[in-house]
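Have a look at this one.
Yeah, one chain of the complex is gone here, protein chain that is, but the others are all in their spots.
On to subunit A.
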């Protein structure tokens, strides 16, 4: 009897192969999400995990849930995460400072304990389980997965389903309320008031920061502005973009100042021909 049950619980070879491909992918994505320093990398690792889980749902005779997983989770929710990451800023990475001493260590210990607890309970309680399966003659029978789920939602689960609509409307209104910034009430300052505030010292400097490419030979954001004496203006360097180093610009600065090698008569740009 027990042997027969265990025989019924084994899965087909194709499902085993897809599990051993998709399961490690999902695990690798989850681990990568934890260990990636950059939040954008974490989000992309989580996308990998969710895609693998969607495929696992389809393998487990839940095609509707698999497609909803891919469309809603990886399509909508993770893109929302990426948008918020872009709004908050790419440099909003984690700090490595531990505020609570030994927090990482204890989190790891607790995690191992939780894993042992859950896997032990699951493995013991399901060691000889009978796999009923959602074969064609049972729950998925006749009309297929989507039609049966639809019938369940609109009969047995009708009231919870209506409640989810209320929940979604509440969430949308809440997001709008939280995300709305009333700029009118805060009072916009006129240009004159801004100038006076600048010269009273409310800002770091009275003039705007030097833009990239001012007094330089290029207008790229990655090019720092040059001061009149030819040195790099430190305030024009972007925090996010690695700026072109000063020695790379040395030749161009010489050509602007006129101290560089004289251009050939047929040269299109000064200093270019001699450098070859």
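Here is the rule we use: a contact is a pair of C-beta atoms (placed from the backbone, for glycine too) under 8 Å apart; a residue touches a chain by one contact, two chains touch by 3 or more; residues count from 1.
Note that contacts and distances are computed from a predicted model.
Asks: When one chain of this assembly is omitted, its UniProt record names it as which of these: "NADH-quinone oxidoreductase subunit K", "ABC transporter ATP-binding protein", "RNA polymerase subunit sigma" or "ATP-dependent DNA helicase RecQ"?
Replies: "NADH-quinone oxidoreductase subunit K"
Asks: If the hidden chain were put back, which residues of subunit A would touch it?
Replies: These residues of subunit A touch the chain that is not shown: 6, 9-11, 15-16, 19, 23, 26-27, 30-31, 33-34, 39, 42-43, 46, 49-50, 53, 56-57, 60-62, 64-65, 68-69, 72-73, 76-77, 80-81, 84-85, 87-88, 92-95, 99, 103-104, 107-108, 110-111, 114-115, 118-119, 122-123, 126-127, 129-134, 138-140, 145, 148-149, 152-153, 156-157, 160, 164, 167-168, 170-172, 174-175, 178-179, 181.
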